[in-house]
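Quick one: structure below, then a few questions.
Heads up, one of the protein chains got dropped from this complex, but the rest are sitting where they should.
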Amino acid sequence: MTEIWQGLVAAFWLVVTLDKDLVEITLRSLQVTITAVLIACALGMPMGAWLAIQRFRYRRTVIAILNALMGLPPVVVGLIVYLFLSRAGPFGALNLLFSPTAMIIAQVIIVTPLVASISHQAVRDLWADYHDLLISLNATKRQRMATLLIDGRRALLTAALAGFGRAVGEVGAIIIVGGNIDHVTRVLTTAIALETSKGNFALALGLGFVLIGLAIAVNICIHALSRTEREGTW
Amino acid sequence: MKKLVTALVAFVVFAQAAIADPLVLRLAVTTSFHNSGLSDILLPRALEDLDLDVQLLVVGTGQAIRLGEAGDVDAILVHSRAAEEAFVANGFGSHRREIMYNDFVLVGPSDDPAGVTGSDGIAAALTRIADTRAVFVSRGDDSGTHRREQSLWNQADIDTEAADPAWYRAAGAGMGATLNTASGMNGYVLTDRASWLNFANTANLAIVFQGDPALFNQYAYLPVNPVRHPHVKADLAITLEGWLASPGIQALIGSYEINGQKLFVPNATTDGMAKQG
Partner (left out) sequence: MVTDILPLIVRDAKVRMRGKTIVGPIDLDLSGTGVTVVMGPNGAGKTTLLRMLHGLARLSSGTIDWAIPVQQAQTRQGFVFQTPIVLRRSVRDNIAYPLVLHGVARKEARARADHWGTRVGLADMLMRPARVLSGGEKQKLALARALIRDPSVLFLDEPTASLDGRSMREIETILLTAAHEGTRIVMATHNMGQAKRLAQEVIFLYRGLVHERNHAAAFFAGPAKPEAAAFIKGDIVE
């Protein structure tokens, strides 16, 4: 239990002294995660919106599969991506393994179903509301999707933040495809894993508290920048 | 909203630092080697001496070998002779070069309930633990350390597969975490000396047996076979190998210590000839 206190102290000192390694892995964590989330949103939100408004035969099955994919174990995703990117695998020649790009790829695969699923639900609710109006105004399918995505921005922001939360704390996939190489692919979560395996629980906890603080800071920042609490806008 | 997206995109773009080091070598090493802290000394020195950026992937022995087989790394540094010889024999590694060795020690409760201290060999020590059913914590993760532990039990004719989990506990974890488990359970554990010296949470544990040659832990460097994987940086791998075996670096390895205790015995032969398995 003393390690929790030691962890808090370690976190405090690391942050206050702007420890060089800490800054480096924190920035890399943010870079990988934010890139992955942006790509996942670009893929998942239109996907979710499209599923909400397009009627087709196997729609219910597709939605069920999409929801199930939210529970993809990250380690399994990591292994599969590794096998694809490995030199012995089909995309080995791209030389992407053990790079931040490989980590981003793995995280996009993990986060997109989550974003798509939440977006789908949000758009579906809004579509039920807007349905008659948009049809009456002869909006094309693309226009409907655009309107739903824009007007549903509050719930979509939640989807993006959920995706961010999932990605920033993820370690199983990125440690396999990234290799946790110092100064190349080491991020907060993989550093925590390494310190834990070495038995340095206090330092691991310290890094963990920094990670939690980072996630909180990002969320507050996003909410401030987008002024979600301003009356009526959302 | 536009402001937000612009900020995010700007951040992502500007944060893309290009690491364009012309000489990069990927080396998979075992966690126990990394735990010793020796790599923190060697890597900057390699950069200085050879202008070579050695990227370490710190993984278990099994995974290191798997990465070498796939050609995802240029060389591996592990401590599991049988697996290494198979690696070369199957054409994945070009050869095997011994670099240095350290040793394993048997750690346990300082009051030594199994009466291990003073045994005339590691086999005898382990037999005493099995006979008294004293708590023993194993790595259980197919790592180099774990495989060594298994072979020692085998030599003592003790079957740990069938052992009662009441005393034989497979942690399935890295060395540090396993030591923590042993500390918490006040049990016996086999560990490499470096990890033990670096371990902070010793509680009631102490070294109870050491010195048997069967506990020596040989580290070997194996370049990945360029015939099998033409893309690997074979020449860089050989350069690093030569550097590790060079008198200056061997002396550096020999002088490395933790808390005043020396850890490694350098034993690379400098005849320059590739040492076949």
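Annotations for the structure displayed:
Per-chain residue numbering starts at 1, and chain names A and B are given in the order in which the chains are listed.
By definition in this document, contacts are C-beta pairs under 8 Å (C-beta built on N, C-alpha and C of every residue); 3 or more make two chains touch, one makes a residue touch a chain.
Computed from a predicted model, the values in this text were never measured in an experiment.
Touched by the hidden chain within the whole complex are the displayed chains A.
Screening A:23, A:42, A:94 or A:133 for touch with the missing chain picks out A:133. Among A:3, A:24, A:125 or A:151, the one in contact with the hidden chain is A:151.
Residues of chain A that touch the chain left out of the display are 129-130, 132-133, 135-139, 143, 147, 151-152, 231-234.
Please note the rule applied: only the chains that are shown with their structure count from here on.
Note on chain placement: the centre of chain A and the centre of chain B lie 33 Å apart, centres being C-alpha means. Per the touch definition, chain A reaches chain B in the complex via residues 27, 30-31, 34-35, 38, 86-89, 92, 97-98, 153, 179-184, 194, 196-201, 222, 225-226. Per the touch definition, chain B reaches chain A in the complex via residues 1, 3-4, 7-9, 11-12, 15-16, 19, 26, 31, 35, 55-59, 69-72, 173-177, 179-180, 195, 198-201, 229, 231.
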